[in-house]
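A quick write-up on the structure given underneath.
All protein chains of the complex are present and in place, except for one that has been dropped.
Coming up: chain A.
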Amino acid sequence: MGSLFDFMLPELKSPMTGASTDALMAFIHIVSFIILAGVSIAMIYFAIKYKRKSENDKTPLITHNNTLEITWSVIPLLLVFVVFGWGYKGWLNLKTVPDNAYEIQVSAYKWGWTFKYETGAQVGNEVHVPAGRPVKLVMQSQDVLHSFFVPDYRIKQDVLPNRYTYVWFQAEEAGESQVFCTEYCGTSHSDMLAKVIVHTEEDFKAWLDEQGTGGGGTPVERGEQLATLQGCVSCHSVDGSDGIGPTWQGLWEQERNFEDGSSEVADQNYIRESILDPGSKIVEGYQNQMVSYEGRLSDDDISDIIEYIKTLEE
């Protein structure tokens, strides 16, 4: 049935993110089409059947009909509940990144994209990914809002300055897909294009090796250097011992409890905030002593430090 409306969608290349969306779209199209046809036919039929014969036509007094009124409120209501639930489920799936996802850092700017790998390799406007494996993009903008859109995968996510957002997909076969920027960002917004290039797992490894480390070492190495140079580790231990600030060991994705009683999971956005605005959330048992690193660390630096912290498991 869904194939009726296939011409409306590009070929689906990431069924894990897009299959539910496609099915839902087909469902809504079909139901809408049936109702629209019903409405249009009724309209035209009435117009012909009850065409005015003379100026003195008498029409019956029909003011309302509660049964009808209830029927045509409840049936659509049930239908939209189905649509809501279905859309919600598909969306949860889009938000839930599989554990074994391969992570790539994305930086958007006016007007292009940079993709950065665990090895330190960086490429512009082309993101190379392995086939058959979930890929997670952790994205950030250097200036205004942008949005990362791959029609073939049915995914889209706004890219914000000052905040990390993420998106995932799993391309099943080697090939290419178009990336668009879909949040208006000025003069060359429509040229802010990129390609996803999907390789088989081996080809991907080979490709990545070829890229080298981009000069400055891997993000984790850079992060470790920065943490020493900037004096982070003078207050934060990396081995679990206590210091002026909380240790970094085991920090990643741990639930943090704050002085004001609230709590939060330590994800990228939390760590970023702690670096730039340390006073906003004080971990229980510590004092507000850290100064902000605003202006001293670039977005890249912060991302690398986060990569380093991620490796400090207990």
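Points worth noting:
Note that in this section a contact is a pair of C-beta atoms (placed from the backbone, for glycine too) under 8 Å apart; a residue touches a chain by one contact, two chains touch by 3 or more; residues count from 1.
Here, contacts and distances are computed from a predicted model.
Note on the omitted subunit: UniProt lists it as "Cytochrome c oxidase subunit 1", one of the names in "Phenylacetyl-CoA:acceptor oxidoreductase PadC subunit", "glycine dehydrogenase (aminomethyl-transferring)", "Cytochrome c oxidase subunit 1" or "Protein DltD". Checked against the hidden chain, the listed residues A:W113, A:F149 or A:W168 yield one contact partner: A:F149. In the complete assembly, the contact with the undisplayed chain comes from A:G186, out of A:G132, A:G186, A:G231 or A:G250. Seen from chain A, the chain kept out of the figure touches residues 7-10, 18, 20-21, 24-25, 28-29, 32, 35-36, 39-40, 42-43, 46-47, 50-53, 55, 57-65, 68-69, 72-73, 76-77, 80-81, 83-84, 86-91, 93-95, 143-145, 147, 149, 151-152, 154-158, 160-163, 165, 178, 180-191, 193, 277.
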